[in-house]
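Every protein chain of the complex appears in place save one, which is left out.
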Amino acid sequence: MPRRLCRQRCAVPVIARYDPRMVAQVFATPDAAVAGIGDGATVMVGGFISAGSPSNLIRALVRSGPTGLTAVANNIGLGDLLDELCEHRQLARVIATFAIRASGGRTSRFEQQYRAGEVELELVPQGTLIERIRAGGAGLGGVLTRTGLGTIVAEDKRIIEIDGEQWLLERPLRADVALLKASRADTLGNLEYRLAGINFNPVMATAADLVIAEVEEIVEAGEITPERVGTPAVFVDRIVACPPIPVRWEG
Amino acid sequence: MPRRLCRQRCAVPVIARYDPRMVAQVFATPDAAVAGIGDGATVMVGGFISAGSPSNLIRALVRSGPTGLTAVANNIGLGDLLDELCEHRQLARVIATFAIRASGGRTSRFEQQYRAGEVELELVPQGTLIERIRAGGAGLGGVLTRTGLGTIVAEDKRIIEIDGEQWLLERPLRADVALLKASRADTLGNLEYRLAGINFNPVMATAADLVIAEVEEIVEAGEITPERVGTPAVFVDRIVACPPIPVRWEG
Amino acid sequence: MPALTRELIALRVARELEPRTVVNLGIGLPTLVAGFVDPADQILFQAENGILGYAGVSDADYDPDLINAGGQPVDLVPGASFFDTATSFAMIRGGHVDVAVLGGLQVSAHGDLANWFVPERGGGSVGGAMDLAVGARKLIVAMAHVTRDGASRIVAECDYPLTAARCVDVIITDLAVIDVSANGLTLRETAPGVSADEIVAATGAPLAVPADIPEMRL
Partner (left out) sequence: MPALTRELIALRVARELEPRTVVNLGIGLPTLVAGFVDPADQILFQAENGILGYAGVSDADYDPDLINAGGQPVDLVPGASFFDTATSFAMIRGGHVDVAVLGGLQVSAHGDLANWFVPERGGGSVGGAMDLAVGARKLIVAMAHVTRDGASRIVAECDYPLTAARCVDVIITDLAVIDVSANGLTLRETAPGVSADEIVAATGAPLAVPADIPEMRL
């Protein structure tokens, strides 16, 4: 019987053949780990400014060169590696919470391309962005929030009235691929996060058809304390160990 | 300016004066920790069968004697301490996922009182119960799920159609009080869970006006690894250390 | 008519599971399945109460914090993890569990499942069944083919309250393995010593019977 639910696919399937495996595949390099991400893919990118940002995977995606990408991420801007995807104009659309500096001064490549009309931007309040992704990963039909009511965020969106109160209906978000960063992985694909490196990573892990994580170290199954697993192995498809690239954000 | 959001109060306020404090108050006994829970209160009870069940707090609530209570819990049944609240008919209503054994045999006091029409029961699918509580704690207006569509669970509930797909609207749940169990607390009120004792506890911690946790040990602030905090201190009002009461469930 | 024991039904269900998948086992008969899988297959069992990677019911000292969703003590495999109920049902409802094995009271010709409410008893418990039926990528129902009174549990339309509509993929009973598709029910295997005719007679819904139905491998 064809499942009515199951993974809701994106409009553009970009991974030719996705073999669902409980045991994550270990890749030798970030470049090998991002292989197969094609033109037009929707790519979620974990991290919050410098914390928990999959910098090696982003650079590998820059090198591998797909275009027409939609990026879903907390931030894209000055000193943010995601901005490097603008160097060769790989982005067609960005869904983010921080993208344009409120103050003037130097501008990111993303901002320049946005102002030139070369890339679209959907600004989403942070709490709404994470709930939309969570809904996409948890099989929920949407999010009912007060955030954004009475603002331009609510334009063209449905308002649901419940017992006389108004709620903004925000739609689930899913992606073809999620690029994540964790501190450690085990060979099954369990991920352990460190400090404020958690942020968007665990929820994005639930909402993409292909989940790729860069970590600082891969250990044997059983070496991560079971209660310290931040993303259970079922959500993770590919892992690669590489030294993190430290980044200092310039807003 | 009076906040439009903030904590949505229950219809029956039962804690005469709730003093919001970031630093949890430490109580010497479970009986002292549950003081002030009055008749007609809605009480969420963490735990899943024997795991993470606040048995000492439940027994203290039995001893303190308020009646007309609404209990929100995963399970109530044979060998389940929550059933002891039925001994003196303290429960008016139960919202749960397991309450009546599908097979015959011995019946719990709860089941006897339910069949005698002395207590109401709202059976809620487990995934819907946790999302309703999460919505109550996270300031969301409801849950849109496929679970229960086309079943008696959907009776008298609103169906929201989004892009031709139907979703069942389930309403947020909050309580006056939550009784929780964790492994350790620190003096600020941070909670650390152990093994499968996590379950409903962290989400219930977000959705009650007064949150009371029993733990096996209270340690100094800073002794719980920051990434191992399962419930941040902001959610916890009262803590008490006491030896756990082991319970074997009989379904 | 020789019918499989509960253990043999569980064994046959275990044979249906593919290596390296995530599987949720319902309370009752399905729980027995964990005892029949080959550890080399690296199947990870998920429990609604917040475990990925338990290894079947435990003989160890009873730890109240280490149980499956049926309240039974369990062992863990290396790489097991614990999480809260919200994450557990995000996993289930979001389509991340490959297979759920649930018990059944009735399954209809359309794959509707009724397994949580017994009208004769006037009650039941829903637990995680509705979420599993809606969210698991494949749903296997393991049950006795007929009731103690001899009525078929496989019916044209369920008269018990539903768990979910059109959710069942495979029915494994003490008599047969039956596939469910949009076109209805198709017999795939017979229990040893049971004929296709006997199965058709014990089934309360139209059952397609292809030529050369193999006997179950047990």
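Residue numbering begins at 1 within each chain, and the chains themselves are lettered A, B and C in the order written.
The rule we apply is simple: contacts are C-beta pairs under 8 Å (C-beta built on N, C-alpha and C of every residue); 3 or more make two chains touch, one makes a residue touch a chain.
From a predicted model like this one, the values you see are computed outputs, not experimental measurements.
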Which shown chains does the hidden chain touch? A, B
Of A:38, A:68 or A:244, the residue in touch with the unshown chain: A:244
Would you indicate which residue among A:36, A:52, A:66 or A:189 is in contact with the undisplayed chain? A:52
Selected from B:55, B:113 or B:190 as touching the chain missing from the view: B:190
Note that chain A touches the absent chain at residues 48-53, 74-75, 97-102, 104, 111, 114-115, 123-128, 130-131, 134, 145-153, 183, 193-203, 230, 244, 246-249, 251
Touch rule applied to chain B and the missing chain gives residues 1-7, 20-23, 134, 137-140, 186-188, 190, 206-207, 220-222, 224, 226-227, 229, 232-235
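Basically, only the chains that are shown with their structure count from here on.
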Tell me which chain's centre, taken as the mean of its C-alpha atoms, is farthest from chain B. A
If you average the Cα atoms of chain A and of chain C to get two centres, how far apart are those centres in Å? 35
With chain centres defined as C-alpha means, what is the inter-centre distance between chain B and chain C in Å? 30
State, to the nearest whole Å, the distance from the C-alpha centre of chain A to the C-alpha centre of chain B. 33
What parts of chain C, by residue number, touch at least two of the other chains? 82-83, 89, 93, 134-135
Quick check on chain A: which residues sit in contact with 2+ other chains? 4-5, 139-140, 226-227
